[in-house]
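Comments concern the structure below.
What follows is an incomplete set of chains from the complex, kept in their original frame.
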Amino acid sequence: MAKRTLALCRQAPYGSALAREGLEAVLAAAAMDQAPDLLLLRDGAFQLLGDQSPEGIGQKSLQRNLLALPMFGVERVYVCERSLMERGIDAKRIEIPGVKVELVLDTGSFIAAYDTVLSF
Amino acid sequence: MTLHIVSKSPYSSNALADCIGTFAEGDALLLIEDGVYALSGRMPEGIAVSPVYCLRADVEARGLTVPASIQAIDDGRWVQLCLEHNPIVSWFN
Amino acid sequence: MKFSLAVYSAPHSSQSAASALRFAQALLAQGHQLYRVFFYCDGVHNGSSIAAPPQDEFDLVGQWQALQRQHQLDLVICIAAAQRRGVLSEREAERLEKPAANLADGFELAGLGQLADAVANSDRLVTFGG
């Protein structure tokens, strides 16, 4: 049976490079047909906010990386429901064309079902 | 009158809480970088100090909106705030 | 069992690269296999040939190199993360027209695919970050 791998992304974009480098690792694995599942937890949920315009701080938008996911065969992104709620993010307003956003309530048992977890 | 500059997300770091615990009468608070995530959800209600500023470029980068209780400023106004206050204390951990 | 490690932190600035080294030593001492150590994010600085900690401080780069020689370890540095942070092989320095190279012996530059490959080929992956 194939191993199940999860990329657990907990960092908000732009303050540190980890959110970006995490998505880059996911895309690289997907390009090798080894796409991990992706769970956005805690501040990682901020990656889903619309209208990110980081030109004024000299960075590229991280949304481009999210938009690239379906091109690499990643058609589903998991996000922790409680993390969204705590941050005032309306799940209904999240849109990544070509990607289905699925809410996860019990993150503990969700994570425990994987063989390997990459933390970002 | 101290200018406190907070640059970490209040959801992942205690920098903002520590700063507020060290706030004195007449001080001002500026949110920059991931510190502007304090504008999200119910966080603004928890900021029991004033005045509170945030860098507009950092807010726009992250797709956040600015509540009425907080004033968005540009880099030039940031420099002005540093002239008007002394000392300047950065909270980044 | 087969382990791989992902290391995201530079020596010195944070303790976690030193923890990764200790964990690597402990698992090898128990006869387990270390399939790969993948250095990512600020972890790329573990492969700098020109870091010069004071004599009485821990020389993490040298310790990785010693462990590599002893166990023929696969110490892989993410080439994209390393370029951004200024860890270059001779070849990369030439290609990018940079004035110097600083990749330490025993480390290799390779793509992010090597992290996915490590995940696929190891029983356990432990991340050292922050």
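Order of writing sets the labels: A, B and C. Residues in every chain begin at 1.
Simple rule for what comes next: a residue touches a chain if its C-beta (ideal position, glycine included) is under 8 Å from a C-beta of that chain, and two chains touch if they have at least 3 such contacts.
For clarity, every value in this text was computed on a predicted model and none was experimentally measured.
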Subunit counts for every protein chain kind in the full complex: A x2, B x2, C x2
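By definition in this document, only the chains that are shown with their structure count from here on.
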Chain-level touch network, classified as line, ring, star, complete or other: line
Between A-C and A-B, the pair joined by more C-beta contacts: A-B
Mean-CA-position distance for chain C and chain B (Å): 37
Cα-centroid distance, chain A relative to chain B, in whole angstrom: 27
CA centroid of chain A to CA centroid of chain C, Å: 26
Shared interface positions of chain A, touching two or more other chains: none
Residues within chain C bordering two or more other chains: none
List of chain B residues in touch with chain A within their complex: 7-9, 11-12, 33-34, 37, 40-42, 56-58, 60-64
Residues on chain C engaged by chain A in the complex (per definition of touch): 6, 8, 40-41, 80-81, 111-113, 115-117, 119-120, 122, 124-125, 127, 129
Touching residues on chain A, where the partner in the complex is chain B: 10-16, 42-43, 46, 49-54, 56-57, 59, 85-89
